[in-house]
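Take this structure, written in structure tokens, and hold onto it; I'll ask about it next.
Every protein chain except one is present and positioned as in the full complex.
Right after this comes chain A.
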Amino acid sequence: MAGNKGRGRAAYTFNIEAVGFSRGEKLPDVVLKPPPLFPDTDYKPVPLRTGEGEDYMLALKQELRETMKRMPYFMETPEEKQDIERYSKRYMKVYKEEWVPDWRRLPREMMPTKKCKKAGHKSKKAKVTGQGTSLTNPADVLKKIEELEKRGDGEKSDEENEEKEGSKEKSKEGDDDEEDDAAEQEEYDEEEQEEENDYINSYFEDGDDFGADSDDNMDEATY
């Protein structure tokens, strides 16, 4: 720092007195560290305004924060499971209202798509139940296996054909089918909503023919 004094002053291109240092005065040290995180303040902050309005707004703000968390718009991140289920949790559980966005106001791609999964869902269920009954008797099982071995792949392709035909029929049937679908959807809904009220689960149409009669199926997708 000594260099800054005396002869060192020549390093400045301007009159150092203009900046407020008298001749021969020591210049302040170079600061090499960042400023403190919580610097001392010369002046204390003024106290907050208080009053009825302020208190009410404060209450509103805190209430709003809590309410927002209970709204259907609040997307929770999946919580890690607790080892012990607390009894009191039952009291604190909040039932969120369901929220059905107005799809007419949203881009079509916003709509959850679930056609293939849905179609697969039913046949899978049927298969499972079918197998379930046949598996009750061990003897039957063996017979069944033998049968299957004989028939080999043939049966599988049969099944596939059936399914294909089924789907063709479905599309032909048109209006009638929609009612079926709706009925199907109902039982499906109940089952799925036992778990989390998740987005994809409850939607069954893809968006293609949506614009025409949106009112019918719009209510199915829930958030």
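The rule is short, and it goes like this: a contact is a pair of C-beta atoms (placed from the backbone, for glycine too) under 8 Å apart; a residue touches a chain by one contact, two chains touch by 3 or more; residues count from 1.
Keep in mind that, in the parts below, contacts and distances are computed from a predicted model.
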Practice problem: Could you tell me which of "Rab escort protein 1", "Protein farnesyltransferase subunit beta", "DNA-directed RNA polymerase III subunit RPC3" or "RuvB-like helicase" is the UniProt name of the chain missing from the displayed complex? | Solution: "DNA-directed RNA polymerase III subunit RPC3"
Practice problem: Identify the residue among A:D29, A:E76 or A:E149 that touches the chain left out of the display. | Solution: A:E76
Exercise. Would you write out the residues of chain A that touch the absent chain, in ascending order?
Key: 13-15, 18-20, 41-43, 45-46, 48-50, 53-54, 56-58, 60-62, 64-65, 67-68, 71, 73-77, 86, 88, 91-92, 95-98, 100-102, 104-110, 112, 186, 189-190, 193, 199-200, 210-212, 219, 222-223
